[in-house]
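Left out: one protein chain. Kept in place: all the others.
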């Protein structure tokens, strides 16, 4: 019986397991950065981590950075360049192997909405959202250009929709080979890692299906918290709990305990 | 009777007179740079001089620079950037007021050839030149983007052709409003300053005609050294000799006496 | 004989801004560099109906939007990163008072690049295929929004991609770490899109946390990413990005970030924020008093302050800067 851990910690570790040693990886702020630096700490010493600010060679100091440009990630950098460099030359170009992005709403084809909440569909025009969210940021560029994308999201029914109200960052659009219409160099989302489990796209339809659940969750709980009729992959199984080494590595990175608060 | 001066010096001073105080100006190496820095020294203290290397705020030290990137123009610079910045953001954008370029061959519409010498026309294909010259360099970008261009060239029949063999840098192409076909933001060549006089384009036809001769040259000598039937502007007149102040300023810039050698 | 371009913040805003202008701020980073002091002065001088071009939302846009002086905005990101949603901007958008056009964080620098190069359009391989391309707050009735990111055909392959519209803001206020009196500027930390913005904008004002002698620029010319020839005015304003951070100079003021964003969530809160933190000060000294000298001191001792060490010997004292300002007005 391993020591106790939070659902947020499980999600961060499961996300970190998706990043391989030596990869060029771009992280956002918050959970995404914790998951990424956990991977670097635990199993990927040669992961080449970058932020969309063009901050290279640095590790966070003095707590979780407030942003991709925060002084907390600027005190031991070996290079500062620009957004055009990081998001353009390294991400939109197809050079970056993997990116981690978040989502306010995600759908069965891995499309992400971070722009707003509307009452019902937007319709055939632009319409002011009931609740305005943060917009796409660099996630759209990562979704178009990165070799693969890992979407990290809290598993709640309102966040898992048959179809997102607004596509801020493209997943597989209407599924199948719909992405090819736009010639994106990036491969699209390879996993949706949540607080309850991991979803992966079907190789042909690109519909996300349940790939695994955690020791503390279940197929039933996950399906009940998913806004579409979630299919379960034949090979779906329980996901290994964090090892003591994984928890130690994550908590070394999460110095302020941001992931243990809930 | 002013003190003696060379034809090269007269050409450099006449070229420098074309640059106004406060202008953003791009100079090449050699004669072009001497003419430009003469203007800055003599009548344009606020001329914002730059080279296509993205070298800003500097003045040559220790003699005529060997190139736009030479240490002789890099020892007191306030900013070093790049070719994309200098030739793109500042010149091709239309932001630069005036540029000075040289020519191996120039024609009646101010088109410039710096690419090669062929036996006869090239024909409807590419053909290896008999004598390969230096190519366009930044002059093509200046010819397309700078507000106006001053062409500096030694006045010899072989250099003044009815039509250049190869258009390395566009002047008025076939004349008239031919430039408008390409939507160039730059205005085209405003003067051809030579070792014998100054030619300027006719406002409508854009054909270059004689605008002035030097105290030591004449309409006859200039026409005899021009490869097309050179028209003479009604207002054409003798160009004032260098003043003592102009010669002093030029020679202060031309520390190595490059312009007094011939 | 280049002239000093040092003028006061009030004078810079008087000279270079007007109602209805397209206003860009640099770096427009949500918790980092931004010319926030310039935005406070825009409010003090009652500028309105602004078309804001901000690579990302910042506390400046959050404030200007909350105060109701922004009618249009274009952003790649409209939050405050870990500090959450931008309550002032959010309120202005949700009330329909401000039309916010969405782009991505790469789209903005690419559009500035196109403006700097005077291109008619910029190739777009991102933002296409999403609602960023199909929906436009500036042309709400068009669906799909044909004019926002139209398609262009690659002449080499016949493949269709998108085309971004270039940006050439009327005025850019760009926050830099160090500037000399001529306008040569050094940035510490990510440039974000300040390099492209300084070339795309029609008029550029630099807002510097510190003023250095030009000898500093001659020692580090490769650090001078904004040469004087691009700059119309130089403003000395320490803590110009406060409450956001400036690498090498000061850290984020976390308490004020929260206080400010909370206040901007309501009309009343915004009024009291303006009363307490926008109108009171009369100069740099009273501005720093308003922040609080202890806070100024504490924030100045961050983990990045070593980044400023190579340049400290050239930094001019407030008195020296004041003298330069006076001699300027005299001339």
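Lettered A, B and C in written order, each chain numbered from 1.
To be clear about the criterion, a contact is a pair of C-beta atoms (placed from the backbone, for glycine too) under 8 Å apart; a residue touches a chain by one contact, two chains touch by 3 or more.
The structure displayed is predicted, hence computed values, not measured ones.
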| query | Which one, B:49, B:70 or B:236, makes contact with the chain that was left out? | reply | B:70
| request: Determine which one of C:27, C:223 or C:299 touches the chain that has been left out. | output: C:223
| query | So that we can see where the missing chain sits, which residues of chain B does it touch? | reply | 29-30, 52-55, 61-62, 64-72, 74-75, 80-84, 87-88, 91-92, 115, 122-141, 144-145, 166-170, 173, 179, 181-185
| remark: Where chain A meets the chain that is not shown, the residues are 24, 45-46, 48, 50, 56-57, 74, 76-81, 85, 88-90, 92-94, 185
| query | Footprint of the hidden chain on chain C, which residues? | reply | 114, 117-123, 125, 147, 150-157, 159, 161, 163, 165, 186-189, 191, 219-223, 306-307, 309-310
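The working rule: only the chains that are shown with their structure count from here on.
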| task | Based on the touch definition given at the start, go ahead and assign the chain network to line, ring, star, complete or other. | result | line
| said: Can you tell me which chain is nearest the middle of the complex, judged by mean CA position? | reply: C
| Where centres are the averaged C-alpha coordinates, which chain has the largest centre distance to chain C? | B
| said: Centroid from C-alpha atoms only, then distance chain A to chain B, rounded to Å. What do you get? | reply: 57
| said: With centres defined as the mean C-alpha position, give me the chain A-chain C separation in Å. | reply: 29
| Contacts with two or more other chains, residues of chain B listed in rising order | none
| field | chain C residues counted as touching two or more neighbouring chains | value | none
